[in-house]
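Here's the structure, in structure tokens; my notes come after.
Missing here: one protein chain of the complex. Every other protein chain is in place.
For chain A:
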């Protein structure tokens, strides 16, 4: 009994020294021992070798199963006259959307063509071979028993240090020292957290990094985006003030440097929100605000409509494109399916998180451009850089219903085809459409 106890103590000591020596300290100073990159390379090799068999068969299957959007059949419609077969076009479009539809697709995780040994991304694959199952089993053991405890410990240490560190810094009166220290504390903690997720982040175009007094705008895939971006610079966060653990973290963060946390009731009043943000931006010494204009998490294959509110504040916008590599873990947070804790657990038991971050050159609103157009311009730039699809859909469609205007658009389109030509259909030139009773 005593032997077991002493062995356990020794193991624990080894565990902690490994942690502190090899992971935490380099992380705090922004150094990398290169372990993660070696790990990633080994992982890629293993995946290639073992999973190659699946690829061909799986690819053929998925070709038949993924609906490709039919090319516009609208040219088939009788031009200038109604025909009984015109309604077929609408039937087919309707049925296609019943079987699968583009928008809901964006809110579920990207289906991979080849498997990365995580059952959560394995949707339609058959049982292939014993060898593969064994390798998958080994993967499970490694992920849950080795990587997971390591990551949890790191995450806990990181968060605790954040709270303690920022509170301590909050006591300092001196402005410059305080700012410098607070930045240091924030960076260290985010770096530890990033290690806690085995995140490998590649930053491109660092010369375009957001400056003080600016607004940083990025596409949103998961709550981890914050950790990813904050690893390379300090931002002022914007969000709702929560209770519980999140609330503690939020309050302590505010002590060391100004963030913008809103009460739930304030969020409804758009003017209040805009003026607070404007005030923050106006003080040129404040850290750049971090905003996600999509308003919700999208699955990282496309960028949805940017809400124009963030673009009405003024100031310089620094767009950032974030793209996760889906081979190593699915970073998308499907908030309908998983809650936050569940999601974080899944993140910590993935292989790794590999991210590319591109800083884009700053943009400002042009003369004669309104907020919505500016938002679209920024959105296209981000989508283009990150290799994501630029979609006009509103992210809030995840929860809300389509507006009547869209239906009217369809009707308008069809009627211009049928009524467009002054053929046998129009009795007299009509200058205004009279509403039917």
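Everything below uses one rule, namely that contacts are C-beta pairs under 8 Å (C-beta built on N, C-alpha and C of every residue); 3 or more make two chains touch, one makes a residue touch a chain; residues count from 1.
Assume contacts and distances are computed from a predicted model.
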item: "CCT-beta", "Calcineurin-like EF-hand protein 2", "Very-long-chain (3R)-3-hydroxyacyl-CoA dehydratase" or "Translation initiation factor eIF2B subunit gamma" - which is the UniProt name of the missing chain; value: "Calcineurin-like EF-hand protein 2"
item: Which of A:17, A:37 or A:97 contacts the chain that the document leaves out; value: A:97
item: Options A:84, A:141 or A:341, residue touching the unrepresented chain; value: A:84
item: Which of A:17, A:41, A:133 or A:160 contacts the chain that the document leaves out; value: A:133
item: Residues in chain A touching the chain absent from view; value: 61, 64-68, 70, 73, 76, 82-104, 108, 119, 122-127, 133, 136, 397, 401-402, 406-412, 414-416, 418-419, 424-427, 430, 433-437
